[in-house]
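In this view, the complex is presented without one of its protein chains, the others remaining in place.
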Amino acid sequence: MATRIAVMGATGYTALELLKLLVRHPHAEIVALTTRQEGRPHVSEVHPELRGRLDLHLQTLDVNWLADNAEFVFSCLPHAASAECVKPLVDRGVKVVDFSADYRLQDVETYEKWYGVNHVDPDRLGNVAYGLPEIFRQQIVGAGLVANPGCYPTSAILPLVPLVKHGIIAAKDVIVDSKSGVTGAGRTPKLPFHYPECNESIKAYGVGTHRHAPEIAQFLTMRDLAAEVIFTPHLVPMNRGILSTCYATPIGENTAADAMQVLEQCYASEPFIRVIGQLPETRAVRNTNFVDLHVAQSGERLVVLSCLDNLIKGASGAAVQNFNLMCGYEETTALL
Amino acid sequence: MATRIAVMGATGYTALELLKLLVRHPHAEIVALTTRQEGRPHVSEVHPELRGRLDLHLQTLDVNWLADNAEFVFSCLPHAASAECVKPLVDRGVKVVDFSADYRLQDVETYEKWYGVNHVDPDRLGNVAYGLPEIFRQQIVGAGLVANPGCYPTSAILPLVPLVKHGIIAAKDVIVDSKSGVTGAGRTPKLPFHYPECNESIKAYGVGTHRHAPEIAQFLTMRDLAAEVIFTPHLVPMNRGILSTCYATPIGENTAADAMQVLEQCYASEPFIRVIGQLPETRAVRNTNFVDLHVAQSGERLVVLSCLDNLIKGASGAAVQNFNLMCGYEETTALL
Amino acid sequence: MATRIAVMGATGYTALELLKLLVRHPHAEIVALTTRQEGRPHVSEVHPELRGRLDLHLQTLDVNWLADNAEFVFSCLPHAASAECVKPLVDRGVKVVDFSADYRLQDVETYEKWYGVNHVDPDRLGNVAYGLPEIFRQQIVGAGLVANPGCYPTSAILPLVPLVKHGIIAAKDVIVDSKSGVTGAGRTPKLPFHYPECNESIKAYGVGTHRHAPEIAQFLTMRDLAAEVIFTPHLVPMNRGILSTCYATPIGENTAADAMQVLEQCYASEPFIRVIGQLPETRAVRNTNFVDLHVAQSGERLVVLSCLDNLIKGASGAAVQNFNLMCGYEETTALL
Partner (left out) sequence: MATRIAVMGATGYTALELLKLLVRHPHAEIVALTTRQEGRPHVSEVHPELRGRLDLHLQTLDVNWLADNAEFVFSCLPHAASAECVKPLVDRGVKVVDFSADYRLQDVETYEKWYGVNHVDPDRLGNVAYGLPEIFRQQIVGAGLVANPGCYPTSAILPLVPLVKHGIIAAKDVIVDSKSGVTGAGRTPKLPFHYPECNESIKAYGVGTHRHAPEIAQFLTMRDLAAEVIFTPHLVPMNRGILSTCYATPIGENTAADAMQVLEQCYASEPFIRVIGQLPETRAVRNTNFVDLHVAQSGERLVVLSCLDNLIKGASGAAVQNFNLMCGYEETTALL
């Protein structure tokens, strides 16, 4: 038994990682890859890594053709462009995991404010499962559309939500200082990502303005108390990996040990969450779907640390995990 | 006119950078380099970069010989070992810049608590100039002993002290999230700094326990109000550079623009401080004595960003700047 | 059905890669990992990457215990130490893949000259299968002991042997200029592999003296004509990957196109050899068991280029491929 799969927007890094996972997946049959590029290049011309592993030519995006030929579509299109294709596909009963931000935020106004475009499918917002199985598994199982989480939000939400929920930390004055490898910036050549510009250098970007801030805040808001999240992403000279260093205020006498205990209990049976006894490093999660979590004390703050691979658990691994749940396959298939 | 100079502990990275600066300095005559290694190796065996630029053999450390033959000593020895040699040198009238932490803290108890050793020269503590000319130039000019600042403290103190002093930000709940290149860890081979272990990976270390925290806090404490500093250093896969992302609480209605204005005014005539209109990156200060500063707004916080080269302004460049002031040379000599 | 497996010398990079492959292998049951370290550390303390994927404590090496409890042993021990353990294991009927050089050379004198030790098991030399299935598959299938090839030799032998055999290039005056990532140097911290020493730098090493030279030459010697191989390895600032640029003299009118045709024909049905139409780069084979080959013309020479991942096809992937053949499993299991 296999599911017929198409990938929209197959030339980037998340698509490449997705394909590397899917070619190993016993229930995945890749039937189409789309691109805006002309000329139907072979996938190995775009991704030399896939030569000998996948024999397919890319094709121009045609939503009707996809609806006729695929049971499941992964959309790696940019926001706005994605919803335009996802809407008709879902309307026609095709299951979709959307990598873009189009269905992540529950509130249309917030979306339109941060992304600066009108949403083409506003009625679905608020009813789409957010693709973090560790928190929203019930909604994902059997769903027709899943919004694949942002890479930074995954790194922040996974450790912080249980701590807020269990009253360990306050949801206000949370500072998320994140560091990411350069694949997070995509595959389009631009001066800031030209090798000698970002090699041997580190910088912050999007301070106070990054679109992942409201995505994180949305899930920390509980019990009618609005969360306040300060989010600062940084560009680190490495290919992949995210480390988030989160500074939270403990409620009452809660300690780092209390926080660790809550995380251990919440995630005891999760196959991809590792609550570890030392400071995490991205090396240990590289090329895997794992998230490593740790909490330490520093002065009056709890320092919550989180590591993941931005292309796997931060994108394509999460997508496959969601695919498995949506289609009724074992959740860890192709991911361990 | 030249000053006869010795360098104690000449095999590490800060000593190498120091020597690269001093061989260009028109008033520096390097007369001795010391090491614990046996056999009087030529400096070019230890530092191949210096072949053809410095012709000297390293020698065993002998404080009396140094006092007889050098007018000025840079100590690149580790803490505790450093004070043991610096004390007799200063007693005999030799001028010293101490790279170690031994004379940075003004309070003996704080020193002994954080460094876990008794101080051999406790009476001098509190009377030694801290080697940040931009803040303590008056004390440094003509001084006999200067404590060269820590690399992380320099990156935090330079932007934060004026902001606290001018009432822009509170001295409590200051979070300093710093990222450093690997030369900051020294030159002794250890597994965490073995190339494949730290390449392509990022991690935090010393969370809540790093010795630079009290050094930063010491200078933010003003008007009888104790500062509270949360300090988290990170190891970044690059050779050199520090970026500090500092989260501060504005007092009253103060904005990022107010903070920028204060920094611009305070540092208007400083040759090595650049208050810049965009987010700084370590690339722009690499191999220089410059510090790039910027303040941005993020939610209810001011985000104060600071970049420097940990081996230059964070160590050897600052030391030469101090040397220039202590000896009456033009402050920028060999540094521009 | 599963084979009970032990790994001797499990703390290095090749052992880590081996274990990452074996935990995915449907017919591998890992029963023991050995180390010289004291205290039976959990494998996740040594290799944090394996937390949650393998639950085993390392144990002291005891050959008799291994012979009683394992059907198959991978030896990641250094040369000389390896043969001492491999000999009694093979004598007792345990199947072994030896990562060390101990059984690679067919001639005892050559071994003792290049490795400077007496061989403890000289009678087996010359009768042990060399673990390159693409050339020696018949000897490997069902074998009791296989010598896993060196990483550099694999990159050179795979493209050069067919070209010599089919009369395209001469076996003399072959120059192999190889470039390797730093994991090839092992996991023991030493100054040349300290991050700031090898980052942002490239160098040659072992010029004219590297032990992989006779291993390459051994297989290029055919039809009574001794091969002459000049081999120069280089250390490149990256974790993994080998590129070998080989300069060969064409025989007669043979061109690069002729060479490409021979490689394509010889390797047409090989699952892990890709003869490609452009210049290879190590990126495309990273984390895979593939080898990418290409031949170009440059003046009067043929330039034969070869890329592989030194830890996979250059070590642990090849070992699993050999394991599959020795035990009768599908050759590509756990490798695609």
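Residue numbering begins at 1 within each chain, and the chains themselves are lettered A, B and C in the order written.
Operating definition for what follows: a residue touches a chain if its C-beta (ideal position, glycine included) is under 8 Å from a C-beta of that chain, and two chains touch if they have at least 3 such contacts.
Keep in mind it's a predicted model, so treat the numbers as computed, not measured.
Student: Which of C:Ala2, C:Val117, C:Val207 or C:Ala257 sits in contact with the chain that's absent?
Tutor: Among C:Ala2, C:Val117, C:Val207 or C:Ala257, only C:Val207 touches the chain that is not shown.
Student: Looking at A:Gln139, A:Asn199 or A:Asn287, which makes contact with the chain not pictured?
Tutor: A:Asn199
Student: Taking the entire complex into account, which one of C:Leu77, C:Cys151, C:Ala171 or C:Met238 touches the absent chain?
Tutor: C:Met238
Student: Of C:Ile175, C:Ile251 or C:Leu336, which one is in contact with the hidden chain?
Tutor: Within the whole complex, the residue contacting the unshown chain is C:Ile175.
Student: At which residues does subunit C meet the chain that is not included here?
Tutor: Listed in rising order, the touching residues are 173, 175, 177, 179, 181, 197-205, 207-208, 228-232, 234, 236-241, 243, 245, 247, 279-283, 286, 296-301, 303, 305, 307.
Student: Using the touch rule from the top, list residues of subunit B that touch the missing partner.
Tutor: 23-24, 48-49, 51-53, 200, 271, 274, 276, 281, 283-288, 290, 292, 336
Student: In the complete complex, which positions of subunit A touch the hidden chain?
Tutor: Against the left-out chain, subunit A lists 13, 181-183, 187-191, 193-196, 198-200, 237-240.
Convention: only the chains that are shown with their structure count from here on.
Student: Rounded to the nearest whole Å, what is the centre-to-centre distance of subunit A and subunit B, using the mean of the C-alpha atoms as each centre?
Tutor: Centre-to-centre distance between subunit A and subunit B: 39 Å.
Student: Scan subunit B for residues touching two or more other chains and write them down.
Tutor: 181, 198-200, 237-240
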